[in-house]
Structures are given as structure tokens and as C-alpha cells.
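Quick one: structure below, then a few questions.
Certain chains of the assembly are absent from this excerpt, and the rest are unmoved.
Letters A and B mark the chains as written, and numbering starts fresh at 1 in each.
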């Protein structure tokens, strides 16, 4: 006998229940969309400070211009204008390890460093720096990048990073992941030999991990945030389309090289 | 020389601009995620009353249980657990004409009825009823359903409908689409011979159209709302997976009928 438990929602002839509450009577008009998104993924209502950090993260990650993801969404709408859901889905599909993955990778890097630490958490900056130096050194020894460090455009500092620390600080929510991430910012120059900014995607991962979200879900919030940004691009594409021009310009820049019979090129 | 105009976002070494504002200094911590989504699609900041209606719509549409869309998202995560974006995209792809289309269809039906009306808009209920009767009669004469009427579960009334009218009323935002939709609710029994409830997807379409969104974009807000609901399902699937069980139970209920050589079955 099939039996699939869920705690998200249910409905009967007279009511729609979401998270144990009546949608019409207790949620609509009482709860913001951001608050509902937090609640849906954790099954608990966020405290006001938690919500402030969470909404700031969603705002920080909503858009970053003509990314591969936004361009793909616009091109897909060009080919299939009848299917807004297809254009949105195509845009989200580009939100993978290389493009939106930093949020998740940084949360995981910090969470694993904290999990591998035995004993009580550090009580001061010096203690966090020791832990951060150990984590950065181990990551480098494994031949891996330290997630959350560096940005192709904001070489002198990503402005979202101090903004989110300020908001989390006002909410009293600078937890161990954000503490450790700040320490990574202090100690990495001596270890890797140059100074890189703490980027916005990384600090968002740290803040979400401090809010208690599991690391496997962090990419999901970047995707939710990006859904709003992609809708902005698609709304603009409906008003002033550029997808056709991007296609034409790209196609015109293609140079054809006939392959040889053995498959070799050039 | 390619040139793609946009008013969404841009960035340089020191700042990230969204909608003409500095993300870090002017938006993070100041603007809710719902507010940003409204702003991204219209390029203007909503007034508080507009935002209240908009967020209520997103809350109303966020989830409706184990829909085809939610089941598809869970099954996709079962097959490709490394790709949260793929599971989310698969869920959104089911948000098409039959499942999430009512919001768009209802907004379009109302907008077209209003557009075809010449002269000033009605000043009282009796006037709206005349317009509604004309639109419902024409739709029926064309052999089409009236969008926004009826619900498979909430046969006595969808509780989201009065809730959204109340919220829009408090904000002073019951515009012509919502007026006309209410009139459809009053006049349809005499025309089609039975009384059907005004459903939640339909009233959301009317409210979004009153907020000034183009009808081609209405499905997009249902998709944005549903993204939060799907994330809730995927978070639950990570905690207590049921996708494998749904697969197994569905597969066990399959009955194989060997086709004949001409392709006929049974």
C-alpha cells in the first residue's frame, strides 16, 4: 500500500493547508514570499532577523547581468515564445557547479572545516584564524581552489560581502560559518601569496549555512533568487527583444573549418 | 557593431547596479525578495499596497501538494541527485497551459473583454454584470471554457479567492480586472446553467493584471511562486525521499500489452 509522507501541503473541499496553516486565513497577507520560501524548506517560520538575512541573500543573488544563464533564457524564448516555462527552465539549467555553485561550494567548505574541528569553537579572532589557516592550507594541499575567494570583475572587493556582514551583524546572526569565512579573508594572503576578495556568492553560502540550511540545498536558494532575475530578463525580452540579434551576431562570428576524413580539424 | 540595451543590471570593478540602484548599498536589507521580483519585471518599485497584493498572490500560488509538477521534480532528483537545477527545471516544465495556465488564461480573458469594451468603464455592479454577461456569453458561443471558473477539489468555493479580494480591497487595488472577474462570478450561473466557484488561480490572474503586468508574463509569476514550492518538495525529498517509492509503485502498476505486428494494441 503506497504511503508518501509529506509536511508541505494538503487540501480538502474547504481549505488549503500549507505547513500546517490555512493558506487563505493565516498565510496570505501575513507572510512575505521570502518568508514562505524559508518556511517551505525548513518547515519552521523564520525569526525576523533570520528573515532579514535570508531576503538580503536572495536580493544579492538575483541577477548579475547578461550571464550565460540569462542569455540562454533569452535565446530559448526566441525559439519557443509560447513556453515561458521552457525559457525559465533553460536559464536555470545553466546554474550549475561553475556558475552558481560557489554558494554551495563555499558553504560546504566551511561546514566541513567546522565538522572536522574537535572541541569548542574559537572564542576570538585569533582562534578563528588558526582554524581558517588549517582549512585553507589543507584545501591548497589537495590541489583545490578555496571557494568564495576572488571575483573576475570585483578585484578590489565585492560590495555585497560587507553589506551582508552588516545585515547579519545587526540581526545577531554572524555564526560560525560567517566567522570562519571572515578569518579565511584574513589569513589567506600569507598562505597563497596574494590577496583575493571574499566574493558575494561565497558570503551568501556562509550566511545560508549559518541559518541552518543543509549544504545540499544551498544551490537551490541561488536558483530561487535567479528565477526572479531571469523573469526580469524575460519580461525585458518581451518588451525589447535582443535574442534574435544575439543569435545573428553570434552566428555571423562563426568560422567553419571543414573536418578531414579522419576527424582531424585544421 | 552589436548593441543589446538592458535596464536590469550592470557592474563594474567597484559596484553592482540593479535597476539603477546600488545592490549592496540601496537594495540589500532595504527591499524584500518579493519587492525585488516586482521591480525586476516592471522596472519600477511597487507601492506598499501593490506589494501586499503581489506577495499575497505569490503565497497563494506557491504550492498545491503532490501535483504532476512536484512529482516530476522529485522523480528527477531521484535519477540525477547531483543536479538540483535539473530537478527544479523539470518541475517548472510541467507548469504549462493545463496546470499553471489558468492564471494567464484568466488574465487574458478579462483583459480582452475590457479591451473590446468601448466607452467608460462601468460605474456600478449592474454595469459590470452587463459586461461580464457579454464576455461569458461570447466565450461560450466560441465553444470555450470561461477561465477561472470551477475547481476539482474546492467545489463550494476556493478559499484563496475571498482572501485576495479582501487584501486587494484593503490596498485600494480592486481594479477593472478584479471587478469584472467578480461580475463573472455573479452572472455565470444564469448563462451556463450551474454555479461554479471563482478559483484561486483565476483571481490571481485578475489581480496581477490589475497590477499592470502584461498578460504574456502572468504565467511567469505562477512559475516564480512555484519555484519556492518545488524547493520545499526537493528539501523534503533530501530529508525523507519518496521518489524511489513512487517509481516502484508506479512501475508495479504497469500492465504490458504486446503490440501486434501492425501496431494495433489489445
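Heads up, the rule we're going with is that a contact is a pair of C-beta atoms (placed from the backbone, for glycine too) under 8 Å apart; a residue touches a chain by one contact, two chains touch by 3 or more.
Keep in mind that what you see is a predicted model, and the values were worked out from it rather than measured.
*Asks:* For this file, with 2 copies placed, note down how many copies the whole complex has.
*Replies:* 4
The criterion applied here is as follows: only the chains that are shown with their structure count from here on.
*Asks:* Since chain A and chain B share one sequence, what rotation angle in degrees maps the C-alpha trace of one onto the other, as a multiple of 5?
*Replies:* 180
*Asks:* Please report how many Å separate the Cα centroid of chain A from that of chain B, as a whole number.
*Replies:* Computed from C-alpha means, the inter-chain centre distance equals 24 Å.
*Asks:* In the complex, go through chain A and note every residue touching chain B.
*Replies:* Residues 2, 4-16, 18, 22-25, 27-29, 31-34, 36-37, 40-42, 52, 55-56, 58-60, 62-66, 83-86, 88-90, 92-96, 100, 153-157, 159-160, 162-164, 166-167, 200, 214, 216-217, 219-221, 223-225, 227-229, 231-236, 238, 240, 242, 245-246, 249.
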